[in-house]
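First, the structure itself, so that you have it in front of you.
Note that one protein chain of the assembly has been removed; the remaining protein chains are unaltered in position.
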Amino acid sequence: MSSVVKDTHHDEHPSGIMRWITTTNHKDIGTLYLWFAMIMFFIGGLMALVIRSELFQPGLQFVDPQFFNSMTTMHALVMIFGVVMPAFTGLANWMIPIMIGGPDMALPRMNNWSFWIMPFAFSMLLSTLWMDGGAPAGGWTLYPPLSLQTGDAFPFLIFAIHFMGLSSIMGAINIVATILNMRAPGMTLMKMPLFVWTWLITAFLLIAVMPVLAGGVTMLLTDKFFGTSFFNAAGGGDPVMFQHIFWFFGHPEVYILILPSFGVVSAIIPTFARKPLFGYSSMVYATASIAFLSFIVWAHHMFTVGMPLAGEVFFMFATMLIAVPTGVKVFNWVTTMWKGAMTFETPMLFAIGFIVMFTIGGFSGLMLAITPADFQYHDTYFVVAHFHYVLVPGSIFAIMAACYFWLPKWTGNMYPETLGKIHFWLSTFFVNLTFFPMHFVGLAGMPRRIPDYSLQFADYNMIASIGAFGFGFAQLIFLYLIIKTIKGGSKATDQVWEGAEGLEWTLSSPPPYHSFSTPPVIK
Amino acid sequence: MIQYKEGEIKEFIIRPNNSLSWKGNKIFFFLLFFVSFIIAFSFAMVGMWLIVPFTGLEMILLGSALTYCYIKNSQCEVVKIDENKVSVALIKMRNKKVFNCNRYWAKFVLNKPRLSGYPHKLVLRSAGREMEIGALLTDEERIKLAKMLKKNVE
Partner (left out) sequence: MFLIKNLILFITLMANFSLANAGWLDLNMTEGVTDISQEVFGLHMLILWICVVIGVLVFGAMFWSILMHRKSKGVTPATFHESTSLEFLWTIVPFVILIGMAVPATKTLIKMYDHSDSEIHIKITGYQWLWQYEYLNTNVSFYSKLSTPYDEIYNKSTKNVNYLQEVDKELIVPVNKKIRFLLTSNDVLHAWWVPDLALKKDAIPGYINEMSVVINEPGIYRGRCAELCGRHHGFMPIVIKAVEEKEYEEWLANAEKAKTSDVAKINK
């Protein structure tokens, strides 16, 4: 409403690249986020393939151990902050205003900024690969004192993290303001789709913990450059305190990465089971309990730092408790499918794949919660298998399911179903081929983040590497399929899926491009 | 939200739907405020005080975002149509701007979006000048409003 009265001519939206740079439209920004995540997915994936190539056989073949460590570090940072979080923010941007019947996001201009910070943050982070002393190689957890041994890359790493944090905070605040204030009349909180609910809770977590990360990494920076001793034992500081800070952020962060996928799956399963979601309110409460518990379990990442017995016991119990609300969710999904009339289009396949493999990751999570056993699992490939099971066939599969589910709505075109199914089956096969053997090598005693290993781990590492390459190439199908669907395809109806319910399906699937060409004649 | 009053003078009150009261916004803000500062001060107590300023900055951002959003959602447009005049009042907090034009020159135009799937734009056009109406409505509401307004100025 800035210019109330202005001269007659059409409101010319900039076109071409300027359209994307200046856009405040939630759909455009959602698209930007999703494409950004896609690009980062392939960059992070390439890093994973460097790791898996080196680990194909024992011995050092391709890269220097320092560069190997950089790869594990950067792979994690890129995949977490550059893929899963932006992808979910993109989905939120696209779907939340539509799902709650609002006109746009609450703060459109801030929405634009929060996206455009990301490319800068990641250019900065990726530029460290060419710096003296190499890219950060101390692990994405940035534990001091090792992370303080980073070379020139260090300040770039810290500021990149600051920018990513700023971007996600602005995104989260925007989403919170939208969900709270922009709902259509009659859209009460307990009528909101679960995707909106899970994002509300996710945004709450983000706002609560992001300052902790920002403060933590800033203290690393002052320790390195300004002579403070927050974490420097020689100066009276406490290196373990950083781990507490990091995981106080890090554990809620883990749920930030998974809660929106619960929302996505809760939208897809009822659609293709043609049956309402079982236990809507218990799903909401379960999500809220998971969020609450996420604040009191952080030290289960640190069982081996030598906490007092009482601490170990407390964090073990609290961690085990998470299994209860998570279990409720899985049971609800299975019961939603029970006695439905199911069909198995690609989104449904990905959602079912999500439930099965996320549950496997949940089981290994429960095993990791048992402190005495965790002493054997901690920092081994068992942990790697665990969190990849919840992140790849968990979060990533949910994002893919969401893409297939809403792509017809976004583009107005149906995607090629057979190709989608091929993509699903290849991804599922290779993801298991990659990560399931990691349980075995982990239990057999292989630590994480090592560039070379002794001979008894050779066989399963080889299999995992084959799987990783297969999974990587299978994703090219996804890329091709999305581009193809955007360019054309059979037209989608408004409702798209037979069993679809919710506000987004009452809107038209985009009408053909039409510009307003004839200026109206004033009477 | 569109409220329509029939009568001698036809009146359309257009406002976005404010789905949470100011009080509700405050409760939400203070909930996050307390959670965040409890966390920040707990860390400060063990010497990690650098988290506090970040929490402070973030709370300023959150507070201003919610306030801005509330103010934006509180504005409203009143379109009055009588026999020979169309007037549009923009009310933003205590600010009121009125735009008048002759009914015979007035025309409501619903611009279709340049790109598929994007919102329509409703403008009042008169004597070579135009202004946007209903920018804060959802697209369906805007289309409905356009139909109602067009019917009334014919």
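Worth a mention:
Order of writing sets the labels: A and B. Residues in every chain begin at 1.
Here is the rule we go by: a residue touches a chain if its C-beta (ideal position, glycine included) is under 8 Å from a C-beta of that chain, and two chains touch if they have at least 3 such contacts.
Every value quoted in this text rests on a predicted model; they were computed, and no experiment measured them.
Across the entire complex, contacts from the unshown chain go to A.
Listed residues A:P155, A:G340, A:P416 or A:G472: the one in touch with the omitted chain is A:G340. Checked against the full complex, the one of A:W20, A:W35, A:F436 or A:F469 touching the unshown chain is A:F436.
When the omitted chain is restored, the residue from A:L32, A:A92, A:I158 or A:I352 that touches it is A:I352. When the omitted chain is restored, the residue from A:M320, A:L419 or A:L507 that touches it is A:M320.
Listed for subunit A, the residues touching the missing chain in the whole complex are 58-61, 64-66, 69, 137-139, 143, 145-146, 149, 233-234, 237-240, 273-280, 282, 304-306, 309, 312-313, 316-317, 320-321, 323-324, 327-328, 330-331, 334-344, 352-353, 355-356, 359-360, 363, 366-367, 370-373, 375-376, 378-380, 425, 428-429, 432-433, 436, 440-441, 443-445, 447-460, 463.
The rule is simple: only the chains that are shown with their structure count from here on.
Subunit B makes touch with subunit A in their complex at residues 1, 16-20, 24-25, 28, 32, 35-36, 39-40, 43, 46-48, 50-55, 57-58, 61-62, 65-66, 68-70, 72-73, 75, 90, 92, 97, 99, 104-105, 107, 109, 111-119, 121, 125-132, 135-140.
The residues of subunit A lying in touch with subunit B in their complex are 1, 4-8, 10-11, 13, 25, 27, 101-104, 106-107, 110, 169-170, 173-174, 176-177, 180-185, 187, 204, 207-212, 214-216, 218-219, 222, 230, 238, 241, 245, 248, 410, 412, 507-508, 510-516, 520, 522-523.
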